[in-house]
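Removed from the display is one protein chain of the complex; every other protein chain stays in position.
Labels run A and B following the written order; every chain starts at residue 1.
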Amino acid sequence: MTPELNLSRDPAHLRHGSNIGQPLSRVDGLAKVTGTARYAADNNPPGLLYAVTAVSSIARGRVVALDVDAAKAHPGVVEVMTPANRPALAGDPDGKPNPFAFRFEALQNDRVRYANQPIALVIAESLEAATEGAALLAPRYEAEPARIGLDAGDAYVPPVVGMGFPAESHHGDVEAALAGSDRQITATYETPAHYHNAMEPHAIVAEWQGDKLVIDTPTQGLVMMRGRLAELFGIAPESILIRSPYLGGGFGGKGFIAGPQILGILAAKLVGRPVKLVVRREQLYGPFGHRSPTRQTLRLGADGAGRLSGIHHHARIATSSFEDFYEAAAHVTHTLYAAEAIATTYDAVRMDTGTPLFVRAPGIAPGSIALESAVDEMAEACGLDPLAFRVKNYAEVEPSTGKPFSSKALRECYTQGAERFGWWERPLKARTMRDKDGFLVGWGMGTATFHALMFAGQARAVIRRDGSGVVESGAHDMGQGAWTAFAQIAADSLALELDQVTFKAGTSDLPDAGIAGGSAHTATVGTAIHNAGAAVIAKLAELATSDQRSPLFGAGNAGVIARNGRLLRRDDEGRGESYADILARAGLDQIEGSGSGVPDPAANEQYAMHSHGAVFAEVKVDPDLGQVRVTRMVGAFAAGRIINPKLVNSQLIGGMIWGISLALHEEAVTDRRTGRIMNANLGEYHVPVNADVPAIEAFTVAEHDPFVNPLGIKGVGEIGITGSAGAVANAVAHATGIRVRRFPVRISDLVRSGH
Amino acid sequence: MNWTVRLAVNGEPRTLALDDPRVTLLDLLRERLHLTGTKKGCDRGQCGACTVLVDGRRINSCLTLAVSLDGAAITTIEGLAQGDRLHPVQEAFIAHDALQCGFCTPGQIMSAVGLINEGQAGDDPERVREGMSGNLCRCSAYVGIVEAVRDAQATLTDKERAA
Partner (left out) sequence: MNRFDYVKPATVAEAIAAAGAPGAAYLASGTNLLDLMKGNVVRPERLVDITHIKELTRIETSGNGDVRIGALVRNADLAYDASFAKDFPAVAEALLSGASAQLRNAATVGGNLLQRTRCAYFYDTASACNKRAPGSGCDARDGENSQHAVLGWSEACIATNPSDFCVPLAAFDAVVEVEGASGRREVALEALHLLTGTTPDRESVLAPGELIVAIRLPAAARAFAKHARYLKVRERNSYAFAVVSAAAGLVLENGSIQQARLALGGVAAKPWRAHEAEALLAGQPAEHGSFERAAEAALREATPSGDNAYKIPLARQLIVRALQAAMQGTPSRMPALPASPFSAVPGALHDA
């Protein structure tokens, strides 16, 4: 039945005391501050054994020997799993049943294709025994030369990049535009490999209950993971239960199942007991994806007035030897600044690393730091203030497609952000600001942008006889606040208060919530919940309005509004009745509705959909020693409707700090001879610490978007990084007069070289 | 061979017969006592997720052998609240949204309690930042963490004054 009450068009009439938009504290906060929130590795079922993987120290070749006897002789070791004895899989780890099934290593053979690849697994009665058992395997290899670095082999043009973009895209004639421009710059920027480094290492507790499989493992895509496991193990999806109520951070690293998790399940099968496998920190640098290193060359042309005529953004990227994933680093250039002609091109090399995959703000994070640096360099070449230059090149429509934006409050972000920061006091010339102690001070900015995506998700809503609600969706909370934001949407969708609604998420037996990624989870699942709530309210209205005994009889669905657990007549709000009364009279225990959240193809055809923002950064640099500190940062963001400003603020600030990290700190250092990552630890793979993050604030500007989805949600998970990394890099250049084009900026780049 | 280790864990005296001297305090808590609030982020003293108090001092439980702690009093995140009444640091973490994924949170909170006990930071945000720098947060809730620590410290100071 199509509800006449068209809730999907205007949700506002449903709201009473409006949960959406309230800065509520995290509903899972209590569990998290008391240590009772149960993450995957916190499960200790009876009979548990511990598994630890041994990983390869070469990047390419074969394992020719493992000292299984030594491992087995270690007290407490129960079994050693190698390619020789690991239970069979129904599916092929090297198969490609769908584009999101990434190839992995689960001891299918003796091949090594990157350093840190699992090559065996030891199962023991204690973690200590399993750990030592793995060390005692002392593998011997036949090594082949490792191919490492962006010049590792012959570059080729990848078939597609990112989520199916063409590797070569032209809008207008960029060569002609550049040739005809008054000013041109060409600059090459490099970004290193980044690893997700969520605080929670990947972990799995796997238990076979006959043919049924129960696992605890953190995942950003419950139902997708279940489908992949069903295919790999040759069992029905319904025979698999995955529990993932809390993820200790995801950032893209927990989107897809990886070899070590499969090995944990296989180990449980091999020994017929539950097995816990927690991946050691250093072993995370391999099988779980990373952000490809990039080398990006930007060529920009501008006219005498500082208007961009052409941008060519070329990215050299890397993938693994056995899988195709191409970081769409250049694509941000199609959507951000108005230029007559825009071209993006890519080439790629294959390296002996794990497959690069999605990392927070895939493509755009490395692309944005290069683009924002280049735009700053051009602004400087034109003698213009960086913000004035950006405003001059403001894209009123999406540059490459000519589509109007579904909404774009970037101008307001520029204005309000600049005002809050005090940007207009900035001297144009670099290396002219000092603080009272003589440290160099620099101000930089960057434009933030991220596409407003939706995937496909489902939700179920129930109103129970007592008038309370239950809303279910297999959604994922990796820290972004899903437990809270979805509860708020759920309450509003049922016109109930938050404490009258039970929201269930985090297990694979709930409706498919799609994947938590692409900053699309709130939009996708939020829409599904919203629609499920609307469906159940419509059913309830149908019951009431068609029942002569109801005060709502004859009102018609469109004549009814839901408010505070009651349905009311639109034309006379004094007449109405509670959900409980309606259900009681109908003799129903509960009434149920379902809804889905999917993108609207027509709207997507017509409009370009993106979030935007403006980030302003101040850095101090020691002029002699080259040490940098970000001292102040302001981010203004336009991201459609904000479900929970408190949590969104945390998300945005967190993203901005990732921006600091990209600009100044994080980098995987790989030995080119061996392919081993030499800083595969949190001591030397630097992510920012508290002392790296002084005053920083984020705020959102009002933005109403009637086209992205019924609730107007655009997503905030990733946009905070974009713009921020460039803002910090530009601030360093402004402070020092030194333009560093290889990130992160290091002390060696800025230390005074003279005497 | 078994090693006898007597510990007071969250105020409860325990005598443990440890069959392996390799067991760290962290693995003892998580895998043997099933006090899983304390987290393992790196197992190498590089992230702070495993922070607990030993005799009132914050330390990394991953780099401490349980067998060496005979006679010590251990406080973990599970031992902080008094029944249903949260510790002021716990309350402040919720109020200031000083957490996202929550995985580093028990370590952050124990570290904050340790920091306040040490009494070296005062209300200086810069000293709090430095004093909390041994606890990584990849979600980067640092701003809220500093606010929460200062807020909780003020609450505790007020309580002391009142007492």
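One rule holds in what follows: a residue touches a chain if its C-beta (ideal position, glycine included) is under 8 Å from a C-beta of that chain, and two chains touch if they have at least 3 such contacts.
This structure is a prediction, so every number in the text was calculated from the model and none was measured.
In the whole complex the chain that is left out makes contact with A, B.
Within the full complex, the residue among A:28, A:340, A:622 or A:705 touching the omitted chain is A:622. In the complete complex, the residue from A:337, A:421, A:439 or A:607 that touches the missing chain is A:439.
Of the residues in chain A, those that touch the hidden partner chain are 57-58, 74-75, 128, 131-132, 135, 434, 436-439, 620, 622-627, 629, 664-665, 669-671, 673-674, 676, 678-679, 683-684, 686, 688-692, 746-748, 751-755. If you put the missing chain back, the residues of chain B touching it would be 3, 20-22, 24, 43-45, 48, 51, 57-60, 63-65, 67-68, 70, 111, 114-115, 118, 120, 124, 126-127, 129-131, 133-135.
One rule holds in what follows: only the chains that are shown with their structure count from here on.
Chain A and chain B have centres, each the mean of its CA atoms, that are 29 Å apart. On the chain A side of its complex with chain B, the touching residues are 25-26, 28-39, 41-42, 44, 50, 126-129, 132, 196-201, 246-251, 278, 280-281, 477-481, 646-647, 649-651, 653-658, 681-683, 687-691, 693-694, 696-697. Interface residues of chain B, counted against chain A in their complex, comprise 20, 22-23, 27, 30-31, 34-47, 49, 76-78, 80-81, 86, 90-91, 93-95, 97, 99-106, 109, 126, 128-130, 132-146.
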